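This part shows chain A:
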Amino acid sequence: MTDAAAQSILLVSVIKVVVLLFLVLTAVAYLVWFERKVAAHLQGRWGPYRVGPHGLLQPLADGAKFLLKEDATPAGVDRFLYFGAPLLTMTLAISAIAMIPFGPASIHIFGVATPLVVANINVGLLAIFAITSVGVYGVALAGWSSNSKYSLLGGLRSSAQMISYELSLTLSVVGILLLAGTFNLSDLIRSQDGFSWGFLPKWNLLNPTFPQILGFFCYFVAAIAETNRAPFDLAEAESELVAGYHTEYSSFKFAMFFLGEYASMITVACLASILFLGGWLSPFPQTPGLDWTRYLPAGVLAAAGVALILDGVRHPPFGRIVLPLLGAVLFALSFLCSRPGVIDDIQGPFWFLAKILLVLFVYVWVRWTLPRFRYDQLMRFGWKFLFPVALLNVVLTSLAVVMRK
Partner candidate 1 sequence: MPISYYLALSAVLFGLGVIGFIFKRNIITIFMSIELMLNAVNLAFIAFGRALGQLQGQVFVFFVVVVAAAEAAVGLAIVIVIARNRHSLNVERINLLKL
Partner candidate 2 sequence: MTGQLAIFLILAAIAVAGAVNVILQRHPIHSAISLITVMIALAGLFLLLESEFIAAVQIIVYAGAIMVLFVFVIMLLNAGVEERTNMSRMARYAGVPLAIFFLIELAYQVGAATSSMTPQPAAEGVTRGLSMLLFQDFVFPFELTSILILIAILGALVLAQRSEGVSAKGGQEKIT
């Protein structure tokens, strides 16, 4: 290819990377807010409410707190690894999102048509798993380099748990690979297009050949264990090993671990919705009777705008101005989106976002509902129950695929 074409593609890729980085960091910060709000409402209280209307400025306050706290480095740490481990965790967690496709259409930046994904690799799924595999080192090295017994034990336990559940995670996805025949994430979504019996979407969860319900269960449980979240968070919970592998970390380095954990949560939720829930495909068939469902994104935006305006007037002065303004902006956006050209472009990302939010909600719901596993129960569950179930899923799926031929 010519030099000029290569350079423009490089420029477009850099722009996509910068935009994605910005979006991911904002999403991670507001995911923390989302979790605190959901947790609070599950427990019958309000959660962050005072820092900005509905606590929406809480992530800013948290960020400021992390940056301004004292950065204490304990004595006797291995400097290179102590500073490198949180950096490694955060970098890997954020890079995994580069492979996720957000929509089917191509957008045009500076005249170059480019798909809505930063890196459309042919083995995209394997690349995400590869990044997750190397992420184990962040935890193990953080625990070891902190020169503290709680950190070492927590780090070893966390990394052993992560490599055990990584096996079930990768196996639970093999069923989907058998059904779709490709590693490419965009092609995986396209293979779930269509509706069986006219109304049921052909998502992999409800696949006509063999519904991947077992696979979804395995994947979801293994994903929770892989990202060290409750009920599998023995190695880092506050009432257990002090704080596990990030005991000796303070201020910004702890914030990097925190960011890394929530970013990997987002990655796992994105993968779950791509692999099992159909990615950016709409759940409604486009028959003449259901044509109004095309305008759902605009409808949701309008409803959100109206809700914000009506709610905003009840708040103290800062909220009384900002919220209705935000509501008016959303309402105007909904009119912009309902124009024919834009509504088709918005469909894909809207449904994808809706599915990710659903998966994240279940994630947070599970965390604040179920009690914690003990470590030996955790390992026994991973090796003696989840791994055979994933294998069973592979066997049954391959039988179904062969019998269908």
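Basis for inclusion: all candidates are chains of the complex that A comes from, given by their letters.
Throughout what follows, a contact is a pair of C-beta atoms (placed from the backbone, for glycine too) under 8 Å apart; a residue touches a chain by one contact, two chains touch by 3 or more; residues count from 1.
Source: prediction; values computed, not measured.
Checking the candidates 1 or 2 against chain A in this complex, the single touching one is 2. Listing the residues of chain A that touch candidate 2 in their complex gives 6, 78, 80-81, 121-123, 126-127, 129-130, 133-134, 136-137, 140-141, 144, 152, 156, 159-160, 163, 166, 170, 183.
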